[in-house]
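All protein chains but one are shown at their positions in the complex.
Every chain is named by a letter (A, B and C) in the order it is written, and numbering of its residues begins at 1.
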Amino acid sequence: MRPKYIVGIGIILVFIAFAGLKLKQSFTPYVSLQEAKRTGGVVQVKGTRIPGSERYDYEKKVFIFEMKDTTGEVFKVVYHGVKPSNFEQAMEVVAIGAYRNGVFEANQLLIKCPSKYQAEESKGVQS
Amino acid sequence: MNLRKSALEENVWTLLVKSNIIFQKDFHLEFRTRYAINAIILFAVISLTAVSFSIGPMQLDPPIQSAMLWIIIFFSAMSGLAHIFVREEEQQTSDTLRLVAPPTAIFLGKWVFNVVLLFSLEIIVIPLYIALLNVDVQGMGAFLTIIILGSVGLASIGTIMAAIVAQASTRGALFAVLSFPLSIPVLRSAIQGTWTAIQGGGLADCLADIQLLFSFTVVILTSSIMLFEFIWRK
Amino acid sequence: MIRIEARDLQKQFNDRLIFSQINFSLQSGESLAITGPNGSGKTTLVRIISGLISPTSGQITYHINGRTYAPHEVYGVIGLVGPYLQLYLNLTAWENLEFFSRIRGVPVDKSRLKRLMAHFGLAGRELDLLKTFSSGMLQRMKYVVALIHQPEVLLVDEPTSNLDEEGSETVYQLLEEQQKDKILIVATNEPEEIRFGRKRVDVTGQK
Partner (left out) sequence: MKRDWWKWLLGIWMTVMILGAFLYTPVAKGLGQTTRVLYFHVPSAWVATLSFFISALYSIRYLQKQNIVYDIWAASSAQIGFMFTVLATVTGSIWAKEIWQSYWNWDPRETSIFVLLLIYAAYFALRSAIEEKNQKARLAAVYSILAFVTVPFLVFVIPRIYDSLHPDPLINPERKIKMDPRMLQVFLGSLFGFTVLFYWILRIKTEIEFLKLKLSKRM
């Protein structure tokens, strides 16, 4: 192999590795609630649900629950839709929507799968 | 027999000198016809005005502003960057060029030309963009760094794809089709970085984007230099 | 001393065989004429010898001062004139000459280039754009460009196409000169020009 190719492949590998180095993470598509309040626009907020806080309002057809964002702030989420079937198992929830009138109005909920593919416990009701 | 010494020798220095000569030649030709520069600037200005016209006095959100900027730059680039190789092919000068210069020098010369072409586009389009779309750039340093790195990245992909496309039969559409998948890492980081910069982020805040843009450009450029002779030599 | 060695050259475009089993050997002071009817692959062979395209199989090698090179490595000693090699029409004659001199690494010798232009009957047209030249003048200009670096190997495809009698005469002189101590390869069908090749390759029967 000509030296040109050896040097070239070396440079490529070094820079791919360099790109893979995790420098200070400055940006995720997810924002904190504070950010959501500030911008008022449609954002994605990631956090965990507060167990036991969820209820379904049959009249308005909304699903209401509380979640805690990554900074630890707890807030109410109003989701215009039915409760996701795997909501109870959610490790993390991403709510997409906007902060209006003291609640976070979500148009979409994303549920992060459990990071373990573990068998369902027998006591759990199959959904 | 007294063969000229330079006739059979190639080293890094002569390569750089020769790529500079190629660049000057292309610059000179472009200056005379202004084909590529007109095409890309017109494209960018038209799409900017169209957007500005349709949103009126409204202000777009920073993510849309930054995406808009890179969409305009990308498609303007797609309308002009291929010209550098297509011109040689259409005017049948590519064989002449093959017989007088080493492939690496040709690639580097054309690459510099495309980088300069994109920079000249941006000198005109960025102020227009800021004015027409009411963009309030709070982190100017980071903004300009991302623009420069992103354009060098796009120019690198554009140049090597132009060399491929120049030898194919359907050039226009194919150029964008080939370039887009490879440009996604550039576009994605550039849009994120621009977004952060518009909202007042400094260089440190878009470090991850800068790191990705920089290493990606180096990787594409290195592999292009290694692969170009396979494209160029039939 | 340069020696060109062609062994079993064969070229196909897709499944169409252009020619096969082309063999020859040439060294400084020798000349070769490539003959064959239109479309028989003369130009393809010239392009293979000059390294512009590679053969489908077989080998062409240049031996220079005891070392072996592939054709594309020795472009510095090759000069080629052919209908498919165009100059930059949007540059002036002088700008073309300047560019080709510099890229070849030859010092831009103004008086020598002027003499060459004059020799081919182009005196006084140095500052005109090439797109204002007639086809005959362009053909002359191609000779000027091909001679900038005094090539050890000169390949000429259709040497006198578009040329008038006077132009042809100048070219014949040049070919005569080249074959004395350098290598000359001419692809042609004109009996008058075949005489410049002491060796012959006929591409017609080579299938």
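Following the convention adopted for this analysis, contacts are C-beta pairs under 8 Å (C-beta built on N, C-alpha and C of every residue); 3 or more make two chains touch, one makes a residue touch a chain.
Predicted model only: the values in this text are computed from it and were never measured.
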- Item | In the full complex, displayed partners of the excluded chain | A, B, C
- Positions on chain A contacted by the hidden chain, ascending: 12, 16, 19-20, 22, 25, 27-30, 46, 81, 84-86, 88-90, 92, 94, 108-121, 124, 126-127
- Considering the whole complex rather than only what is displayed, give the residues of chain C touching the chain that is not shown. 13-15, 54, 56
- In the complete complex, which positions of chain B touch the hidden chain? 160, 164, 167-170, 174, 177-178, 180-182, 184-185, 188, 208, 212, 216, 219-220, 223-224, 227, 230-231, 234
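Just so it is clear, only the chains that are shown with their structure count from here on.
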- Task: Return the chain pair with more inter-chain C-beta contacts, choosing between A-B and B-C.
- Result: B-C
- Query: How many angstrom between the C-alpha centroids of chain C and chain A?
  - Reply: 68
- Rounded to the nearest Å, the gap between Cα centres of chain B and chain C is 36
- Out of chain C, which residues touch more than one other chain, so two or more? none
- Message: Could you list, by residue number, the parts of chain C that touch chain B in their complex?
- Response: 1-2, 28, 47, 50-54, 64-65, 69, 72-78, 80, 84-91, 95, 99-100, 102-106, 149-150, 152
- In their complex, what parts of chain B are in touch with chain A? 61, 192, 196, 201, 204-209, 211-212, 215-216, 218-219, 222-223, 225-226
- Residue ranges of chain B touching chain C (in the complex, touch as defined): 1, 3-4, 6-8, 14, 18, 21-22, 25, 28-29, 32-33, 91-93, 95-96, 98-101, 233-234
